[in-house]
Structure formats: structure tokens, C-alpha cells
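Of the protein chains in this complex, all but one are displayed in their positions.
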Amino acid sequence: MSEHIASEHVSAEEAIADSVVPNPMHHNDPEHIRKEIRVYLTVFGSLAVLTIATVAVSYLHLDVRWAILVALSIACVKGFLVAGYFMHMLSEKKLIYAVLALTVFFFAMLLWGPWGHHYDTFGR
Amino acid sequence: MAEKRQVRVGREWLAPRDAEKALREAIRVQKEQERHHQLEHHPLGFWRTYVFSTDHKWIGLQYGFTALCFLLFGFSLMLLMRLQLGWPGHAFSIMKVLGETRAPGGNLLPEAYNQLGAMHGTIMVFLAIVPLAVGAFGNYLVPLQIGAPDMAFPKLNMASYWCYLSGGLVMLASFAAPGGTAQSGWTSYPPLSVIASQGQTWWLFGMILLITSSLLGSVNFIVTIIQLRTKGMTFMRLPFFVWAQFVTSFLLLLAFPPLEAAGVLQLMDRLAGTSFFLPSGLVVSGTRLMNAGGGNPLLWQHLFWFLAHPEVYVLILPAMGIVAEVIANNTRKPLWGYKSMVFATVFLGFMSFVVWAHHMFLTGMGTAISAFFQTTTMIISIPSVIILSSLFLSLWGGSIRFNTPMLFALAFLPMFGIGGLTGLPLGLAAADIHLHDTYYVIGHFHYVVAPGTIFAMFAGIYYWFPKITGRKMSERLGKLHFWMSLIFINGVFFPMFIQGLAGVSRRLYDGGAQYAHAQPVLKTNVFMSVSAWLLLIGQVPFIINFFKSIKWGELVDSNPWQATTLDWAATTSPPLAHGNFEHLPVVRRGPYEYSVPGSETDFIPQHAVTGEEPQGGGGMLVQSAVAQKEA
Partner (left out) sequence: MTVELEIPYNVHARPETGLYNAKLGVWLFLASEVMLFGALFSSLILIRTSAEHWPRGWEEGLNIPLATLNTFILIASSVTVVLAWANFRLGNVKRGRLLLLATLACGFGFMIIKTIEYYAKFTAVPPHLPSTSNFFALYFTMTGLHGLHVLGGMILFAYLSGPGFKMWEKEPERYVNRIEVVGLYWHFVDLVWIFLFPTLYLL
């Protein structure tokens, strides 16, 4: 092509070539996967127990404040288990942490804003 | 004078006229080859090539063309509004296009005026500017500038366009809804929007489609920019335009979902009888509304502005990206403070999520919350100033080429400056109490978006037109377009500050005619309306130029502006239909290596290997021949 400027080129395959190293996060050896499976089943058990716990507590008809505290604490632990183990967030890449950190901050702002405004209004 | 000089083409020295001929011949041969190549390798049918294409360039063009149509449509709605504002109570035969229900005998009805206003805002923001800035320019250029064969998810890209188009069509269809289209402003504040006629429901469905489209698009852009940068294209070597698109995508990704949720809630209010946004004991036209009550209209405002403030940066950041590219290219200098511009952009993006309630100072907001949002608003103006100052300083000492794209880019700077500076008083509650909901606010944001963003879009169109078509647009028509636009757009928007400071409210059907305090500034209404219609005439040269140049514009080589970025330097113009690059280029330096001391040419492409004689054909020499010819 007459229009081309001298330069070095690389094909997509070449670009990929140095990354065909299997993703280190997915330890693909069977022993490791079996271990993973055991972890999943343990987490399942814990989630089940926590679900029963939170429902059981609800039958105590605690005062709203305490009920919220307990139920949301349990929900947070359950959320941690799902995100940490099922979604592998405990061993995720930095980039994903960065995206999620940003999201969590904005999420917090979003929860705070309308509510904060409501409590800081003239004439209240 | 240049006639006597000789320029080198390939290995030969030729007179300029012969050089030009040789050049054109080379271009013709190349185009021929490309066409053959495409025929051989891509037997995609008509539908897959032109309608349901997954090629980012074609999708970009689809976005661009659709968005320009909406831009013109939104503009014409405004022209009708300006007729009404300039001469309230007057009948105009052109109003009859709106139909007897909206403008009986050419007299615009108040509710029809509200429809025009609401749809003008909605169409301009969500259907014209954002799709043009992100969907069109972003789609077309980002993969080319980072050296990628396409976007990361081509099918998603296509889906995103079709969601956008459906959203647009729903918006258009809403004009035919009983009671007309949405009439509660582009902000759709409840309770009015909840009790408004059916058009509002269409508006909400349209918005949900548009938001979905933006979400798909933003995921695609972020993944593309992070994952598909070619070898050597580090983040600090990205053209500023790509950075702007990157931050923009994050804004779209994280700010739009709350509006989607709010849209769902408003739909529930309208269709399922809920009261998310309706307080208890609401009385409409003398009758008490039979709803559960207990809702909060301010909730909508929060969720809306949580999107809509970041949205204004979605409108401006890609524009800044385009202006930065055009300025670096036409000053033949590196951008001044590239790094600080990048950091400022990232910081700006972050801050734009924590200022939203400055649109709500007059909702009885207490001092603590108000102080918080005033502070963040003052802070966010710092990065804006950094970016603008860097662009201004980039001009210093450059040997500026005053071509049409550059003129638009240069005009962007002071226009955006006016828009930004007038934002500061609005960000301080004490001043905003006077200015809120007046024409001053309208002046403020239009300065940022119209002579700001839209001028940057024009700069981009003139600048990348040769990339897309292989032909340049006419400079003469371009300059005519520029000067008419610049003069008349200021005629439209500057008087708004005067009116606003005098206390004239926005969204008035009669332009303030029945208000005593508006009388001294009422004359400006006619002035603005005349300017608006002249502005329309100012766009005629552009439209002619655009279509004429597709067919008959001056043929140019692949890199007519002698630019350094990969989109120009490493691809043909127009680029290969699929895959963009014959081989992915390897990047060796930053994006703006202009006028490097000791270099043979005044620009070094990002991927060029220096220190060696260029091999084969001497492409670079052809380009330097053109450079010398122009000099």
C-alpha cells in the first residue's frame, strides 16, 4: 500500500500469544477444583443456616431498631458469602475491585442524599 | 511562489502539480484495491452490511446520521417556540404544521408550547447530543485511535444502536398520543408529570429504551478501552479524546441506572396507581386525588439529578476531547499539560456524582446539606478550569492553521468559558435563590451545550469528514457556516442572561409579556427570535456542504491533516470495512508528537519507527509533500 508509513505491526494472534498462559485464577487442575466444590457446599450450608436464623429472629418480633440491626447484619454476612465465594470476589483482579469501590461509594451517596435532604429541610 | 519549488514523491522530485497528480493516482489505485478486497472477503449481504451491521464504523455512522436528524428536529421545535416568545398572541401560518389541536388557526396553545419545550430538551440532550458525541464519534474513533479491530462486543454495539433508535421512535410517536406528547419539561418533575396526559407514559418508555442503549454502549466502551488497546498503547499514550470517552462511559454506566429506576417508579405511579412521588392530600383542579399518598416529589428530583448532573458532563467531555484533538493538530504542538488534563478529567468525572443537589437549592434544603453541595460544586469547577486553561495555553506560540475545524474548536473555548463561569453563581445558594428557574439558567447551560458542545461536534465533523469519506468539506462554505453560527448563536443566548438577571422566569408561554418586571427586557425576545431563525439560515451552508462533499469534495490522501494519532496515521481513509487495520499497529510514543526538534516532518505518528528510512512507496514522503505544498 502506497499510503503506509513504515512501522512495526502485530497481528491479533501475536498480541494474544503472550497471554495464552491459562488464567492463573482458574486453577484448572482437578484436585483444586474438587477443593473448590467442597468450599461451595460449605458456603451453601452456612447460607442455609443464616437464612433460618434470620427468619427465626423475625418471629421474636423485636423492636424495629433491633430487628433492622440483626436482619441487616445477617444479610450482610450472607451477601459477603455469596460475593466472596460464589462470585470469587475474595480472589478477584484489582481492576474489578477498583470498579466496585467506585460503585459502592456512589451507591452510598445515593442512599444518603435523598434521606439526608429529608432530615435537613427548612421548617422541620 | 510555490510553483518553482519541487517536492519529493516517493523517490522522485516533481513539480507540485505533478506531485498532486501522482498522489491522486495513488489514492485511486488504493481505493480500487480496497474495493476488490472487500468484495472478495466480505460477502455479507445488504442487510448485514448496511442495516444490521456490527462494524463499529458503520454503527457510528448510523448513530451520527440519526442524531443529526434529531438535532435538526429538536432545533425546529425550538424555532416554533421562539416565534411564540418573540410575538406572543400572534398567529403564524407555519404553526399550522402542529395541527388544529395544538395551534388552531396558527395560534399556539399553552399546552402545545409546553410540549414543544419538553420535547426540545429531551430530544436535544438524549437523542441528539449524547448519541452524536458518544454513539457516533466515540464508536467511530475509539477503536481506530487505540488500534483495535472493532469494539469488544460488536453485537452489543448493534443492539445499543437499535435500542436508541427505538427509543427515539417512541419519543416521536408520543406526539400522536391523545393529549399530545410529554409536557412536563425535560426534567419531568412530579406531581405534574404523574397527572399529565398519556404522552408522558410514552416519554417514560422511550427513556427506558434510551437508558438501556446507553448502558449497553458504556459497558462496551469501557471494555474496549481497557482490553483492546494495541501493543504499546499505554493509558498515558491514549489520545485525550479516548480519555474523555472513557470517563464519559463511567458516568453513563453508573449515573443512568438511578434514572431508569426513577422512570420505573413514575411508570408505576402513572399506570399502577402508586404514590411514590405523590404526597398525601394532593388537590388537582379542585378535586382531591384519590391516591394512597405519602410519596415524595423530591425523590424524583434526587434520582433525576443524580443522573442529570453527570449527564451534563457526558455532554461536555467528548466535546472537550474533540477540541483537544483538533487544537493539537492545528497548532502543530503537543497539548499543553496532557497529564494534568487527564487527571482533571478523571477527577471531574468522580466529582460529578456528588454535586447533583445544586439543582435543588430551592426545595427548602437545610443549610448543612446545602453547604455540602455548594462546596462540591465549587470544587468541581477546578478541573473544568484546568482543562480549559490547558487548551488555551496549548495555543500559545503555535503556528495555528485556521481551517474550519480549528475555527469551531477555537470558538468552543470562550463559549464554554462563558457557560462555565456563569455556572458558578448558580452553584452558590445565595445567588441561586435569585437566579434559579430564570432565563439565566437557560443561558448558562445553553452556552455550555450549544456554542460549546455543538460547536465541538461541528469541529469534529469537519475534521473527521475526510477520514470517513476520503474527501474534504469545502472550506469556503465551512467558514461561512462558522461565522454565521457564531454570530447568531450568541444573538440567541446572550440576551438570556440579561433577562434572567431581571428575573424573567423560564418556561413562560408568553415570554414574560404579562409581568411588570419583565417589561424593560421584553424587547430582547424579538432579537433572540430573529437570531434563532437566522441561525437556521446559517446551517444551510453546512447542509449543502455536507451532502455536496460526500460526492464532490476534494479528494485527499489518508492523512490530510498530518495527524499523529492512529486513526489517521495507521489506517486508510476511509478505513477498511472490517478490522480497520491490515495489521494491528505497535505504538511507540505519546499521541501528540508534533514539531519534534530534529525530525524530518513536523509530526511523528504514534506508531512510526524513526531513525530509519521509510521503506517501500514512501508514504510518509507523499504526506510531507502535501505538507510542504500547503506551507
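Order of writing sets the labels: A and B. Residues in every chain begin at 1.
To be clear about the criterion, a residue touches a chain if its C-beta (ideal position, glycine included) is under 8 Å from a C-beta of that chain, and two chains touch if they have at least 3 such contacts.
Here the structure is a predicted model, which means the values were calculated and not measured.
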item	value
From B:51, B:236 or B:264, residue that would touch the chain that is not displayed	B:264
Residue among B:171, B:518, B:584 or B:608 that touches the chain left out of view	B:584
Residue touching the undisplayed chain, where the options are B:84, B:291, B:422 or B:531	B:291
Chain not shown, touching residues in chain A	11-13, 15-16, 18-21, 23-26, 28, 30, 33-34, 36-37, 40-41, 43-44, 47-48, 51-52, 54-55, 57-58, 61, 64, 67-68, 71-72, 74-75, 78-79, 82-83, 86-87, 93, 95-96, 99-100, 102-104, 106-107, 110-111, 113-115, 118
Residues belonging to chain B that touch the chain removed from view	37, 41, 148-150, 152-154, 215, 218-220, 222-223, 226-228, 253-258, 260-262, 264-265, 268, 272-276, 291-292, 294-296, 299, 302-303, 306, 576, 578-584
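Throughout what follows, only the chains that are shown with their structure count from here on.
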item	value
Averaged-CA centre spacing for the pair chain B and chain A, given as whole angstrom	34
Residues of chain A touching chain B in the complex	1-12, 15, 95, 102-103, 106, 109-110, 113-114, 116-124
Footprint of chain A on chain B - complex, ascending	10, 26-27, 29-30, 33, 149, 226, 230-231, 250, 254, 258, 296, 298-299, 302-303, 306, 350, 353-354, 356-357, 360, 363-369, 557-559, 569-570, 572, 581-586, 605, 607-609, 612-617, 619-620, 622-623
